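One protein chain omitted, others in place.
Up next, subunit A:
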Amino acid sequence: MPGITREEVAHLARLARLELKAEELDHFAGQLDDIIGAVARVSEVADQDVPPTSHPLPLTNVMRADEVRPSLTPEQALSGAPAQERQRFKVPQILGED
């Protein structure tokens, strides 16, 4: 199993939308390397012909009737928003200027 490098942590942080500080990259790289080293034992069973279990319950799609029901008001839904405008969530720019 490959170890986890500082560069790899930086890449993962970008994927996970976490702007880690330089010292955090060093700190986490060491710790994550230890953790991965310890938990990699699970791959000992990887070759075995064992089906994976993703959930303790056999999940089926639960459907309900398509009816209009009371729900949160727009004011309630927006009550925790960091910024709002005209009954909508106000977000920073998503597309660049060019």
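In this section, a residue touches a chain if its C-beta (ideal position, glycine included) is under 8 Å from a C-beta of that chain, and two chains touch if they have at least 3 such contacts; residues count from 1.
Here, contacts and distances are computed from a predicted model.
Asks: Please identify the absent chain by the protein name in its UniProt record; candidates are "Glutamyl-tRNA(Gln) amidotransferase subunit A", "Urea ABC transporter, urea binding protein", "Metallo-mystery pair system four-Cys motif protein" or "Electron transfer flavoprotein subunit beta".
Replies: Record says "Glutamyl-tRNA(Gln) amidotransferase subunit A".
Asks: Spell out, residue by residue, where the missing chain touches subunit A.
Replies: 1, 4, 8-9, 12-21, 24, 28, 31-32, 34-36, 38-46, 48, 50-57, 59, 61-62, 64, 72, 76-77, 79-83, 89, 91-94, 96
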